[in-house]
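Here you go, one structure.
Not every chain of the complex is shown here; the ones you see sit where they belong.
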Amino acid sequence: MQGQNQQQAYDRGITIFSPDGRLYQVEYAREAVKRGTASIGVRTPEGVVLVVDKQTRSPLLEGSSVEKLHKIDDHVGAASAGHVADARQLVDFARQQSQVERVRYDEPIGVRTLTKSVTDHIQQYTQVGGARPFGVALLIAGVEGGEPRLFETDPSGTSNEWKAVAIGSNRGDIQEFLEDEYDADLSVDDGIDLALRALNEGREDALSGDGVGVGIVDADTGTYRELAADESQSYIDDIEDAADDSDDDDEE
Amino acid sequence: MQGQNQQQAYDRGITIFSPDGRLYQVEYAREAVKRGTASIGVRTPEGVVLVVDKQTRSPLLEGSSVEKLHKIDDHVGAASAGHVADARQLVDFARQQSQVERVRYDEPIGVRTLTKSVTDHIQQYTQVGGARPFGVALLIAGVEGGEPRLFETDPSGTSNEWKAVAIGSNRGDIQEFLEDEYDADLSVDDGIDLALRALNEGREDALSGDGVGVGIVDADTGTYRELAADESQSYIDDIEDAADDSDDDDEE
């Protein structure tokens, strides 16, 4: 009871600390992230893979309009989880930063620099009053100096760089799966395969080409592109074939 | 009781998260949408159909003054559900965006671009303090590059693209009806018919030409127009005839 009341006392104000040094509004914004469908990033030597869950509420909804994968710049893509409209704001902010950098220095923005701009923007909403934090996490994937980079931003304005990471619903299980299965020498195809299998861990329904989104930043070309639904489907089919084979193996 | 109290603690502030990551003011604004009469959109290859419920409180009220259908630009129309005065603000905002785009680029605004502008505007009212969210949803129908497009905006600032969708009172039943009856190859006439029948699902009174509004964006001409009351009535008559025929059939 006491704990309950005490918590209530601190979590209403946006910009204040609790007696144990926590910022409840930021922690609740993290809950908003968990309420979103999952997004997964996998970094391989050949490039970075982003896979998002796009399962739709109604067959009449156009899956293509579900905003989970976002092109930021030629060489950077992002996947989001959480409050959809908040994600759009951060993505727009990131695009503007990229454009500004290009205009100013005539070269593509560094992925780390871009991530820092975004997280600085997020931090402001956790310290200055008059607004709530952003209820969204981003995976920012890109190529910088030929190197694939994969960053995560969270609602506190912290960023981390990952080999492979999941955000959104069911993060715990998916991340555990990634930790078990990740290999530093994956090909991009392997990376897509790993991410799709990880996503499958947290779902009841079968995966489908329409129900997922796949984005790739290629290290060689330094460009981001999203797979068409049929391309995604073929990866899913391969996984299922492999699973069948595996079942066959079991039977043998 | 506990749950009740806890909820009360979070739903008074506009811009803060609840411990489970929800924005109650946004959810309550969605309730304001449900309190409005229904609006329905149906996309067909020939164009997009908007049908709205305009039933009036008093026979002395001019039905034409009920603000449910709105021309945004030559090639874009919108239907609203929820707080009437809020809808007018968003419609005005959309019209200005269209005009600005025309002046700046000398070409009609894209339907997706327009929708994004509107939802970005909506999002601001959910994050920054000092104002409440918009208590209204819009269906934005238009033609873009010859293609019919139908978008929905909600009070959180999320947009979705639909083949067919309902907003406002009785949304659940109407959407279910649309999912059962929708066919991708409908003509515009079929679309009007489908939407009117869907609207009829959620009503006790019979439909009348005065009590509904019908707007059409034609894919060929790329123009939005609203039907006169007698035009609408003739569609309603057709439906009733068909229903009678069907009854006749039953009797046979």
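Just a few scattered comments:
Note that the chains are named A and B in the order they appear, and that numbering of residues resets to 1 at the start of each chain.
Rule of thumb we're sticking to: a residue touches a chain if its C-beta (ideal position, glycine included) is under 8 Å from a C-beta of that chain, and two chains touch if they have at least 3 such contacts.
Worth saying up front: this structure is predicted, and the values here are computed from it rather than measured.
In this structure file the full complex is assembled from 7 copies of one chain, 2 of which are shown.
Everything that follows uses one rule, which is that only the chains that are shown with their structure count from here on.
When the CA atoms of subunit A are superposed on subunit B, the rotation angle comes to 50 degrees (nearest 5). Centres computed as Cα averages put subunit A at a distance of 31 Å from subunit B. Residue ranges of subunit B in contact with subunit A, taken from their complex: 2, 6, 9-10, 13, 15-23, 116, 119-120, 122-123, 126-130, 151, 156-165, 175, 178-179, 182.
Those residues of subunit A that touch subunit B in the complex are listed here as 4, 7-8, 11-12, 14, 24-25, 28-35, 58-62, 64-67, 82-86, 88-89, 92, 125, 129-135.
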